[in-house]
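A single protein chain has been omitted; all remaining protein chains appear in their positions.
We just call them A, B and C in the order they show up, numbering each chain from 1.
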């Protein structure tokens, strides 16, 4: 047993840390939030050059992976430096396409995976919540009426992927006041070269296999701002090119969801550490009532709790990595535990960061804001806290 | 509107406070815990002499009530001074019998209520959880097989009431490792002159009316120690004299449960205040690291939170009293809210008390222990936190 | 002990409810952080005034209707239950007006309150400074004596609504030699368009210009715009601070209405077979009810509540507000992160609750020291 990063993995993380620290990611996020993707695409290219995407892709398709530990290391750094873009979704698409390839549907993987590895294509993914997650998820994933029906509203029922911001159809977005159930937004569809969409038969339809499909979406609805300025959501347009169909899509989509949840957990851990580090630095500097606020016991204890949350989320993350690497049937529970713990720890760190910073932390101009909203958004992305906890009950004791 | 105690109510509370403060209730509790009921019975008599039980009984039966505000005031003081005995259950029996009398079944009330008011009879009550509280409660309240079946195990399914510690049947107690569902223990059956038991048809049986019965239990199983040394639990023996039957019992039992939950909430509030007061006094006295520990911010903030919890539970308690007095259909939700808040606040105060006291708080010889276990036990008595929250969803907005 | 309204109070509630049903805009106004939205909200304040609902607790002479404390709570319940617009006059009505009623001159009240009630003059607060957030005694902005008044200079920040407001109230150091740092402050009123005033918008987390920074460079304020005695501003301001933390600014009706909407959301959005979030929904309902009943208890007692009680209240409502909105976002799932939706906007607003009007850490210190009698420690 060696349950620790090896020297190579540690060095890889450090090099990404150094690279992004030097790259002024906050400016790239601010541009990204305005829909100016240039600086973000430059970061993307650097991540690709550093080999990040090849880690998620299997050898036969131009990758060197999948290597979950290394992917985790990279996503912790993405989170720490709030790198914008559909990074999680990219890893999920790689998992999806390569699993499809293993099932005999190799064409989409052969077309897209090498391009993504090389940083020549940016992709994103829309997918419905897991069908077995009760009526709430079920409602969202209700059958779209046989083979994938070409109405934007029906995208509810599917995973989807579409191409280019230029194709946006402003009239077809979701209603902002719509209620709960995971309408499958695609993250940063306007910045992607391809938006993959998976449709699901929800496991009910007798003739439902046809509804399990993977599509390349022909466009997307209007971009909706998130509490995280770096996240731009849009509902993919329905229809488009169907890349694959049948039970293999369903199985590959489940695999993709697992990887997405894992990468999200890693990103959240990095976000939490960035929030804590900045807050500790602030607490050591800021004076109120004639004293550095970091010497107040109430401040110290909140920061200590934030550290405890993060330090005990980390082993769950790498435990999930080990399970993913082994293809263990327990991987779903391990990933769920890691996501629940990392996202809770990141959100708790965000609340502490706000409380310790006071009003300055509450302003968009202050850099802290770039991490605060992300901590909130990642909680729900690719598995809610409740869904994760339900899955985590299956953990080995 | 005058949502505050009037002078008479305040004075009543003060007089009980003074009376119990002078009465060495801790010694009475310690005796009670050993099964020596003399000092506790003396306290009981003084409470009766002060008119506490007449407040719960209607005028026609020798009482002056029911006056929920005054009952609440009295139970806050019972909690503050950890007065032992089935006080909550006594109020519940009064509610049950007087409601039965209103429905035309007057004989049991005429026999028992005046004796209880005068302090000449001590009674207790065993009752199953509400049937509508889902399968868990339903499992506990499964029909006992037609008219109340004479097996101690079947007491699961009923409210019950029996007489005298002398009749205990040692072999018939519940198994300690038995699982969850509210097995209806009778509190302090060994100290009671009458143990009332209600059996329930669980709302399922077509011929189930016969299973809704009120009984005077002929004895009880062995006394089981509680985390609260003043609480002594026993399963009533089955059978005995049937005092009433049919839907009126069911309706009266629901009414009794409401009053029991209300009185428990009041008692918990008093318990919480006693814990907080003692802990504040300790924090002002105890020196560690050369400083009075009450000047440490971590200690101050925990105590402040305990106070907030109690101060905002109090209005819920009296809001429930107003609803009970009005016979409002919203009373169930108001009582549930009060019980959830008061019991949470009391348990939080108990945890804070332990943490601030350190090891000394953890010992049975120290008086604090008399309140600590009670805060835990009252959480589950007459409505679990989850059941209360479910009911509280019906609160008016 | 009762919760009964008098016939007059019942009639008051009915009148408020009927008026609101008729007048509350059917479609939401534009957000008040935009020029257009601010104008729409100002017009709404005028509409409220015309119905004599803009400042119900004030004396009739200033545009109020002399409502009792109970009636004020009732009005807030009806207002929030009706889903009526955000009050851009709130800082003036809830913070400045009580100060003027307690410490102002009759001339000041007659001159300042009616235009406030009509929405003609919208007020912003100007308390904090970059180096004096929770620690108001560290204020550095100055008031220098001039002929017939004072010249204000310095830098104020976290001034809510100051981007579009007309005037502001704040504290300035007028007697720098005072023996203790919170002495020698003066409470002054100034126009936000006066010469020497620069207002710079500050974006909230979502970028909306909810606050502003205010730079003052020898801004002249005549003596008539000083509230209370010069140099006594701390004492004057503290009466406002109690209002800011207490029920006046965050009326219970706000939370009972939000809790009601949360229950609706839970019933419509949550999986009925999965009650994992139910306890959190119920807690919001219970706590909103507790806050409402607590306020009824306060107004049932004669006189204003003790100052330190406002600290209990402030911690309670700020944590309730945040927990309630966090629960809503969790219920909304993937839609919870859409920042322009109502619940997310409410969450952003609630996030600031534990910080402003004195951090909850300070409030807990106050509770421990003044209500529980624990020894004074270092403030934090």
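Note that in this section contacts are C-beta pairs under 8 Å (C-beta built on N, C-alpha and C of every residue); 3 or more make two chains touch, one makes a residue touch a chain.
None of the values given here were measured: they were computed from a predicted structure.
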Mind giving the shown chains that are in contact with the missing chain?
-> A, B, C
Of the residues B:17, B:193, B:251 or B:386, which one touches the chain left out of the display?
-> B:386
Among B:13, B:229 or B:319, choose the residue that contacts the chain missing from this document, as touch is defined above.
-> B:229
Based on the whole complex, identify which of B:18, B:59, B:358 or B:396 touches the chain you can't see.
-> B:358
Quickly run down the residues of chain C that touch the omitted chain.
-> 273-276, 278-279, 378
Name every residue on chain B in touch with the hidden partner chain.
-> 129, 133-137, 174, 176-185, 224-229, 231, 233, 287-289, 291, 293, 295-299, 354-355, 358-359, 362-365, 369, 372-373, 376-377, 379-381, 384-386, 389-390
Hidden partner chain, residues of chain A it touches | 1-6, 9, 69, 280, 283-284, 292, 294-297, 299-301, 303-305, 307-308, 311-316, 318-319, 321-322, 334, 337, 340-341, 385-386, 389-390, 392-393, 395-397
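Criterion: only the chains that are shown with their structure count from here on.
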Greatest Cα-centre separation from chain A belongs to chain B
Please compute the C-alpha centroid of chain A, do the same for chain C, then give the distance between them in whole Å.
-> 38
List the centre-to-centre spacing of chain A and chain B in whole Å, with centres computed as mean CA coordinates.
-> 50
Counting only residues that touch at least 2 other chains, which ones in chain C make the list?
-> 361, 364, 378, 380
Where chain A touches two or more other chains, by residue | 296-298
